[in-house]
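Only a single protein chain was left out; the remaining protein chains are all shown in position.
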Amino acid sequence: MIPLSHYLILATLLFCIGLAVTITRKNAIAVLIGLELMLNAANINLVAFSRYDGVQLQGQMFALFVIVVAAAEAAVALALVVRVYGYYKIADLDKLNRLKG
Amino acid sequence: MLNPAVSSFGEILLYLIGGIVFVAGALLTAWIIRPSRPNVEKLATYESGEEPVGSAWGQFNVRFYIVALVFILFDVELVFLFPWATVFGKKALIDATDGMWGWFAFVEMTIFVAILGLGLAWAWAKGLLDWVKPEPVVKQQGSPVPPGLYEQINRTVAAAARAEQRKQKE
Partner (left out) sequence: METQAPTIAPLKASLQAILQDLPLLYPELTLGLGVLLVLLGALLIPRSWRNEGLAVLSLLVIAASAYMLLYKGLPAEPVHLLARTLQLDKMAVAFRLLVLLSGLLAVLLSFREGKKLAGEYYALLLGLLMAAMLMSMASNLLLIYLSIETASICAYLLTAFSGGREGAEAGLKYLLFGAVASAIMLYGMSLLYGFTGTLDITAYGFKSGLMSLNIPILPVLLAAFLVLAGFLFKISVVPFHLWTPDAYQGAPLPAAALFSTAPKLAGLALMMRFLSHFLEAGIIFAGLRFDWQFILGLLAIITMLVGNLAAVWQQDARRLLAYSSIAHSGLLLAAVLVFRALGYKALLFYGFVYILMNFAAFLLVSMLKAETGSYKIADYRGLGSRLSYSSVLMVVVMIALTGLPPTAGFTAKLLVFSALWEGYSSGGSSMLLYLLLTGLATTVVALFYYLKIPYYLYLKKQPEAVVQVEGSTVLERILAGALALLLVLFFFRADWVMNWIEAFTISQ
């Protein structure tokens, strides 16, 4: 059987890669991809830990909700990206600087 | 019900074999029945979709996104139906709660699906599901020539061309 630590290491790596992507990339879509990595890292953790939560499988339940929330968030995000693109013709976050002060 | 000689991995193998047989059977039947009239359009990978060639950063029509977004939402919400379906009709649970369990599960899921249905109806009524064809926008350049004049010229030129063709045929 694969030990728990392998799942945790995988999740940590995914989370760090996702965080690095969200911080360094300038394209809004790339940032969203990084976000998905972070959410799925948490999902791996939840499902892995859920194995030891014999009775209720709360972690798996949580992961299902996370998947749905992530989809809703991605839908809103993509709708906003499309609108921003419609106005600016770019999806580069550094160049969105109309709001300033 | 299941043959106890089949291990749990054996079940998965059976599913795999069944899946392969099903898909292969469908393709084979279609191949036997259908007439073979290939043309360029039909040989494309997706007959009525985008060519899967070029950079992934290429631009698509924004209407694809809207349909995809609406699809994704309803698609993913259905994830809740799967765990629900495994416990909804369990006789042991229903018996232990004097039928309360069944009503609970039924009402909860009815409310959930009704809200989703309202969402779909709302998207429909708002026209988000219509595949509107873009209308060509006629640019007004502010030139002194009235737009009708161009059409008139076009018509006369076309009429002259047609007359020319007819003459040549004769």
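Letters A and B mark the chains as written, and numbering starts fresh at 1 in each.
Everything that follows uses one rule, which is that a contact is a pair of C-beta atoms (placed from the backbone, for glycine too) under 8 Å apart; a residue touches a chain by one contact, two chains touch by 3 or more.
Values in this document were obtained by computation on a predicted structure and should not be read as measured data.
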Of B:70, B:93, B:113 or B:128, which sits in contact with the chain we cannot see? B:93
Can you list where chain A touches the absent chain? 8, 11, 15, 18-19, 22, 28, 31-32, 35, 38-39, 41-43, 45-46, 48-49, 52-53, 55-59, 61-62, 65-66, 69, 72-73, 76-77, 80-81, 83-84, 86-88, 93, 96, 98-99, 101
In the complete complex, which positions of chain B touch the hidden chain? 83-84, 87, 92-93, 96-98, 100-101, 104, 108, 115, 118, 122, 125-126
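The rule is simple: only the chains that are shown with their structure count from here on.
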Would you kindly tell me how far, in whole Å, the mean C-alpha position of chain B lies from that of chain A? 26
Quick one: in the complex, what on chain B touches chain A? 62, 65-66, 69, 72-73, 75-77, 79-80, 83
Would you mind writing out the residues of chain A in touch with chain B in their complex? 61, 64, 67-68, 71-72, 74-75, 78-79, 82, 86
